[in-house]
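A single protein chain has been omitted; all remaining protein chains appear in their positions.
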Amino acid sequence: MKKLTALLLTACLAVGLTACSGSSADTESTDSQETEAAEETADAEETASAETTEERTTFTVGFDAEYPPYGYMDENGEYVGFDLDLAQAVCDLRGWELIKTPINWDTKDMELNSGNIDCIWNGFTMNGREGEYTFSVPYVDNRQVIVTAEDSGINTLEDLAGRIVGVQTASAALDVLQSEDYADLTSSFGTLQEFGDYNNAFVELQAGAIDAIAMDIGVAQYQLESRGEGFKMLEEPLNSEQYAIAFKLGNEELKDQVEESLMELVNNGTFQSLAEEYGIEEFICLTPDSDASAEAEDAAAEDTAAEGTEDTAEAAETEE
Amino acid sequence: MKLLEMNHVRKAFDGTEVLKDISLSVSEGEVVSIIGPSGSGKSTLLRCATLLETMDGGELVYMGERAAWNDASGNTVYEKPAKLKHIRSYYSLVFQNFNLFPHYSVLKNITDAPLIVQKREKEEVYQEARTLLAKMGLENRENAYPCELSGGQQQRVSIARALAMNPKILFFDEPTSALDPELTLEILKVIRDLAKEKMTMVIVTHEMNFAREVSNRMIFMDKGVIVEETTPEEMFRSTNERTREFLGRYHDLG
Partner (left out) sequence: MSFEMMLVQLAQGMVKSLGIFMWTLVISLPLGLLVAFGRMSKNPVLRTIIKLYISIMRGTPLMLQLLVVFYGPYYLFGLQIGGSYRFIAILIGFGINYAAYFAEIYRSGIESMPLGQYEAARILGYSRGQTFFRIILPQVIKRILPSVTNEVITLVKDTSLAFALVYMEMFTIAKQIAAANTTMMPFVIAGVFYYIFNLLVAVIMEWFEKKLSYYR
């Protein structure tokens, strides 16, 4: 989808330019030029990353500013959140200046590829996207859950049959629902309704325009806490997955640096206390002295369904 | 010396010949009236003389300076723009619809071109403009805007505007056609006064009695040619059939 958009944009501009020059463009020469340009870019990137090893002074994090508790605007109009505070701690360790750049979730790939941002660090689900980005170790175990009105009569995933289910555009929850494994469930819905932000979605839920919303559990907890009575979260999760920091594909160097500092924060307890501050301590999946790379491999290898059940059980125990 | 000479002027619009080999000259101090039915080409002749329209063939000379001439194949060639700009300063034109600048006051309508185009002294230009306004009987209206004036007053302002450029020759393109009869008289009086001052003028008009009274020479045009060119007295005693028919029609109407 993203690639299609990019292609369309390019095509539009190209048509415009060709029309302007008033000459029929020589396809061959254009192709070779493009290849050259691509090679040049690649070269430039190599040089750039080589330079940044020594000279990096800033670290630009792209995030969705409408995604509490991971990234949002606080009481004072400052951008905060678990992920942003963590990024700040990493920058403090490395002596970088953190630049917080709010992005549109729809255009995150363009922002990352064009070099506007160094990484996407904002409750970003790695599962299913492994080939598209260079990911850090997963740091949060996330679940996609269903939130619905208390009196909706929906208690299990089966009850969603024939109902209107809302899900954020370009979100992990949407990816899950559109994946083959969930085809049966999704086709049982009356409608799968995409929306732009959670605020609108919750108003629609209250107004009865949609019956349920699929979202990340951390977000669900934040929403339910701040909205008070009237909503509930189904105990049965849709799935389980991991959050990781996404870097431009191939940017191992920056990933390693950030990961190294991240593990330092885990070992000195900063990571855990930040998680408590934002109420997501149940979901974090990095522990002191755990080997980052081993953890990553484990996570990838493990059966997600099994882990999901485990986590649910744990969560249920905690609640009791 | 001839102020204006037009020789063998030809002009066609979309293949229809409007002017067919017309020649005309005007000497200093002369008042020439051009009469004729609508579509006779008299307005087009005036527009060719004032460079608002280009001629297809023929020669145009002001004060002995050529503005346009025929090339070897008989088509009109015009002078370079800089030279034409200079030649334009020899004449001015009063339009049927006044064409005053609505966003300028009366005074600014008169003074703007002398100041901007001729780059003359401000004080001198203003003084002259006020003298002209007084002559037109508009001394109290210098701060008014054209929309606040009657048609006759507007036409008097436009005559003052033309005179402020100190032209050697002044063209009138049916100056009273857009006016009520009582307002027409105001304008005719102004032109009559100018004639007394020996202002060289070429007037396209439908006011036969006025033309007869004010002109030294009258030109009757029909279907793109000059039918008759003579003194007013001769014109009104003409034995030419077309002239008699045209003038007769006017007498019947009058």
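Note that the chains are named A and B in the order they appear, and that numbering of residues resets to 1 at the start of each chain.
Note that a contact is a pair of C-beta atoms (placed from the backbone, for glycine too) under 8 Å apart; a residue touches a chain by one contact, two chains touch by 3 or more.
Computed from a prediction, not measured in an experiment: that's the story for all the values here.
Although one chain is omitted from the display, it touches the following shown chains in the full assembly: A, B. Residue B:Pro146 is the one among B:Gly41, B:Pro146 or B:Gly224 that touches the chain missing from this view.
Checked against the full complex, the candidates B:His103, B:Lys122, B:Arg192 or B:Arg249 give a single residue touching the omitted chain, namely B:His103.
For the chain left out of this panel, the touching residue among A:Phe59, A:Tyr133, A:Phe189 or A:Phe202 is A:Phe202.
As for the chain not pictured, it touches chain A at residues 6, 9-10, 12-14, 16, 19-20, 22, 37-38, 40-41, 44, 60, 65-68, 72-77, 99, 101-104, 107, 110, 113-116, 197-199, 202-203, 223, 226-227. By the touch definition given at the top, chain B reaches the unshown chain through residues 50-52, 85, 88-89, 92-93, 95, 97, 99-103, 112-113, 116-118, 145-147, 161-162, 165.
One rule holds in what follows: only the chains that are shown with their structure count from here on.
If you average the CA atoms of chain A and of chain B, the two centres end up 81 Å from each other.
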